[in-house]
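Report on the following structure.
The full complex has more chains than appear here; those shown keep their coordinates.
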Amino acid sequence: MREIAVKNAEVADKVRELVNNRKPGYSLDAPFYASQEVFDIDMKEIFGKHWIYVGVSPDVPEAGDYMTVKIGEQPILIVRGEDNEIRAFHNVCRHRGARVCSGAKGSTGNLVCPYHQWTYNTQGNLLFAEHMGEGFNPQHHSLKPVHLKNVAGMLFICLAENPPADFDDLVATMTPYIAPHQVENTKVAAQIDIIEEGNWKLTMENNRECYHCTGNHPELTISLFAYSYGFAPSEGTDPGAEAYDKMIAQRHAEWEAMGLPSKEVERLDCAISGFRTQRMPLDKAGQAQTMTTESACKKLLADFTDSALGGLSFWTQPNSWHHFMADHIVTFCVLPISPGKTLVRTKWLVNKDAVEGVDYTVENLTHVWKQTNDQDRLLVEESQRGVVSDAYEPGPYSPYTETLVEKFSAWYVGRLKANLG
Amino acid sequence: MREIAVKNAEVADKVRELVNNRKPGYSLDAPFYASQEVFDIDMKEIFGKHWIYVGVSPDVPEAGDYMTVKIGEQPILIVRGEDNEIRAFHNVCRHRGARVCSGAKGSTGNLVCPYHQWTYNTQGNLLFAEHMGEGFNPQHHSLKPVHLKNVAGMLFICLAENPPADFDDLVATMTPYIAPHQVENTKVAAQIDIIEEGNWKLTMENNRECYHCTGNHPELTISLFAYSYGFAPSEGTDPGAEAYDKMIAQRHAEWEAMGLPSKEVERLDCAISGFRTQRMPLDKAGQAQTMTTESACKKLLADFTDSALGGLSFWTQPNSWHHFMADHIVTFCVLPISPGKTLVRTKWLVNKDAVEGVDYTVENLTHVWKQTNDQDRLLVEESQRGVVSDAYEPGPYSPYTETLVEKFSAWYVGRLKANLG
């Protein structure tokens, strides 16, 4: 507990009212994007009680490697133990509360708090604390653990004591989709953090539709088919859409024959651990989300020999999306900072044996999404500037291009409804 | 609604108490300058329910020209239509709330939201929105209008549904004063925005007296008579004041004979749309508020042939003041940002046919007020640092030099009293 919240009950009542009054198919009411109180509830009820994507196993490739991440104000430590297991802990010394590990990443034998050198092993047990006297029991002063699941190399944590059990379904479903890309055998070739001056839900809504792509993403749309990413015209009205559907069916059959699960699975708003996946063909050379649509890395992932595997997309509620291609993976993690500020962390993974400058260049690998992220940042920021207006009222989502946005908003509102009671 | 205000009623009670206890003739209590709650009330009750000066018609000289302005958190769009009419709208797309126009100024055919290209005409009607399906009615999704009055080229907006009706008196009274200067035939030669780290009411109080001028404004006082700007010694005590009054009477007679209304009109605290005006002679050459007191622009405004028309001053509650001279106009707009931060926007207007470098230089045109604004900023900031002290208590306004400050404070307190009930 950091703040002394004397008005929690009243605020919860108001938010409950807003949640109950939410009009399906419309964007959210302004307080959901702008109020400090709702943000605090978001951090407690959404980010505190669901599985949050934080990074990849190649972030901590060797035993003793650690990374730190902040979920709201909660400093978290993720460390690969001597047993090669990846674990998460609250990054808070049990003595006087200092962060045990500082910096974004590092490598260590034991975890030594910089303040008074209290020393924990990589399983979180306190090994050594000087001057504490005879009554002191180190076993009562282990680092506090945080739940962590490693889904074929994708790391999710949950701060709740009892995490949502249905995450097992996600794990079971997604592992066969992701595993062929062998995340564990990749390395993080690049990571870029950007700050968007907007609410995290505007970032997520932006991600969940491509209605804005034509007008805003000249680089990304080079490799995208117009009908991918959530554009579904009403049946029988669009010959192009029908042709696209046929191509998808054919490619899915080919890829599944190669051992690559590809069919859409969509549980975005019907599961507590909501997610969606689908392998989609890319346009032109069909290999990667690059300016040429060709692979960004000569050395392909895993044991792939075919460069044109399209892109396996994977979206999770509340805070991530990922694109797995034959040659590289792009993975996005959204971390709220304040009602009007959000961190978007993008990582590009390539085969761990690929050599920079020989097999790939960071510039070519990152160009499309670096531009796209910045374009999205501007859109999120213009949205934030508008939704704080007294004149703003929730507007209608397109029934053809914003159905996944609605699923995000419906999931969010549903989760608040369930958790606020 | 952005914030979830659970304590509105209690806060309003406290502010009502402060308002009722206000001691006339004294500066305001500290919470009026420093509290977030009062600031929120200011934005709702003062800036949300009165006519706010925002700019001039030459800010949008051609059809399709627009400017944006923020009243507190409210993004506003001001656009000149194809019919040459200037209108204001909430700058909020009816789809998902993004700002429709970004940037301070621009020129456009239609108003196209950058997010999903929803397209409005300059009268705010939605012309086009892709993918919205058959049930969607564009007529229900026009930009929301904001009241705008063009007072002989001076633009005022009101965010309230029912703006104060007495603004018509201001329009009727002021139009003959301003119209001879032909604002519509000027151009904005320079605009400078400064941020003052102080409450907007300290900025306004500072503007409403020249008690501080001698000690602080070496440039401005070159052209000012000591008895102008609110200095009124008690009757019969000051021969200089009597001589000044005689001069004023004589100049007013001359100017009025030229068709230039000049007499004082003072409704600063007796009208909802409070204002004051008077044409005052300038010292020495008597032409302009410049270092030499001579005109800053060779090409005079309108059809003026006499450079020495003194300065027509025009003050409005709650947020503006203006000086109209024969050769140029200086106009000031105060926009609150937070309890301790205020934007002061100054524009210098000259004849639209004047040529920079030939008829005027921006440096000479802006020098006096650029210096003066900066000196005032320091005074406002020192005041803000002091009034937040627990030791601060309202001090007495001078009965001779701060009567217009009292009128500002009385108007402000009166308006809160009326609006809070």
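Note that the chains take the letters A and B in the order they are written out, and that residue 1 is the start of every chain.
Operating definition for what follows: a contact is a pair of C-beta atoms (placed from the backbone, for glycine too) under 8 Å apart; a residue touches a chain by one contact, two chains touch by 3 or more.
Please read all numbers here as calculations on a predicted model, not as lab measurements.
A.B. asks: Of the identical chains, 2 are shown; go ahead and state how many the full complex includes.
C.D. replies: 3
One rule holds for everything that comes next: only the chains that are shown with their structure count from here on.
A.B. asks: At what distance in angstrom does the C-alpha mean of chain B lie from that of chain A?
C.D. replies: Here chain A and chain B have centroids separated by 47 Å.
A.B. asks: So in the complex, which bits of chain A are touching chain B?
C.D. replies: For chain A paired with chain B, touching residues are 7, 10-11, 14-15, 27, 29-31, 34-38, 205, 211-212, 215-216, 231, 234, 378-379, 382-383, 385-393, 395-401.
A.B. asks: Over in the complex, which chain B residues touch chain A? Could you list them?
C.D. replies: So the residues of chain B in touch with chain A come to 1-4, 6-7, 48, 73-75, 90-100, 102, 114-117, 130-133, 136, 141, 144, 159.
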